[in-house]
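The complex appears here minus one protein chain, its other protein chains still in place.
A and B are the chain letters, set down in written order, and residue numbers restart from 1 in every chain.
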Amino acid sequence: MSSTISAQPSPGAGVADASRAPRVGKRDVWLVFWIVPAFYTAFGVIFFALARVMPPPRPDVTVDQMAHFLHAHSVTIKIGFGVLVLIVGGAGVATGIVVYHMKRMTVGSVMAYAYLGSMSVGALPGCLLVAFCFLTAVYRPDRDPQLLALLYDLGLLSYVGSLGCFSTAYFAFAVAILYDRNQIFPKWLAYVSVWQIVTEIMAVPVFVSKAGPFAWNGSISFWMGTVIFCFWLGCVIVFLKKANELQPVDEPPLD
Amino acid sequence: MTATAARTTTYAWIVLSAITIVSWWLAPGHTRGAAAAASVPITVVVVLLALIKGRIIIRYFMEVRTAPPWLKLFTDVWLTIFWAGVLAIYLY
Partner (left out) sequence: MTNTEETVADVESTHTPGDGHMWVMVLGDLIIFGGYFIIFMVYRAMNPQEFLTSQQHLNINIGVLNTLVLLVSSWFIARSVQAARAGDPASALRLTYLGGLCGVAFILIKAYEWSTEIVAGYTISSNDFFMFYYMLTGVHLFHVSLGVLILGITVRELRNPRRRRVFMVEAGATYWHMVDLLWIVIFALLYVMR
């Protein structure tokens, strides 16, 4: 019983022999790649500095306090989320380039499409809904505080609680990486994606918790989830770059 | 080698199961009707036992015993920091 790794030749996908191929990649793919870190930087500035939902304001406050939060940040919310609805296509592009490289894997396109579908659907509750809720809330300065509170809750619950779509995407990503023989991404990135699923599970109680570690601003449901997400995103960006570099310039276009 | 390895694994399992039975006896619901009270000595024992169990699983089942030194160090450090942290918070 020898512990040989049976490296079977990969049909058609043109795996780069890393020791020989120059680290060049395709120009159009590079253009798309740089959109990814650019978008997520803008995303961070918007969600953290402008809209002030990262970290989210507390769920255990009064209606007046919720209204006060929205009024206090009204200008930056309009600027931040106004820009977001313009550039949110960047999320789609980020998904697209991951899908592009997933299609170069030996597992075929099924997992790529599962990733594409789940991430695309997830973008609505995951970042757009909070944008629209907050933009609507600050649109009319004399809005009834009870309605403001409703928009506050709806926005933040959807932002922190949008779990299932992303979990599915992470699962498809992990499975694809683990079965891929072209080594497009390193195997351990699949396990980081599994951690992402764990953080989504740990965010489930946001719908019943108003304070503490499992509230939408909690140390477990929000903070640990965000830290691990940032790590995952960083890894994905680094390995997208590597996948680009190692892709042979003359690789035939994908189907 | 296989016979020795099998025996070592089995001994590890026996020790782990024995410690578990002891923990059962230490648990709150087991004071025969009396309401459980906080108990520092029992908790310290529980933490030490859990640390020992964890180390046995890591060293014998996960085979870190024959793993590179960095892995031995990492797992020992994790065990120590984690349980020390638990005790520190408990005793604070």
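As a working rule, a residue touches a chain if its C-beta (ideal position, glycine included) is under 8 Å from a C-beta of that chain, and two chains touch if they have at least 3 such contacts.
Nothing here was measured: the structure is a model prediction, and the numbers come from that model.
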Task: Candidate in contact with the missing chain, chosen from A:72, A:85, A:194 or A:254 - done: A:194
TODO: Spell out the interface residues on chain A facing the chain that's missing from view.
DONE: 1-6, 186-188, 190-192, 194-195, 197-198, 201-202, 204-205, 208-209, 212-214, 219-220, 224, 228
Task: In chain B, positions touching the absent partner - done: 1-2, 4-6, 8-10, 13, 16-17, 20-21, 23-24, 26-30, 35-39, 42-43, 46-47, 49-50, 53-54, 57-58, 60-63, 65-69, 71, 74-75, 78, 81-82, 85-86, 89-90, 92
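Quick note on the criterion: only the chains that are shown with their structure count from here on.
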Open item on the list: Centroid of chain A to centroid of chain B, CA atoms only: how many Å?
Closed with: 38
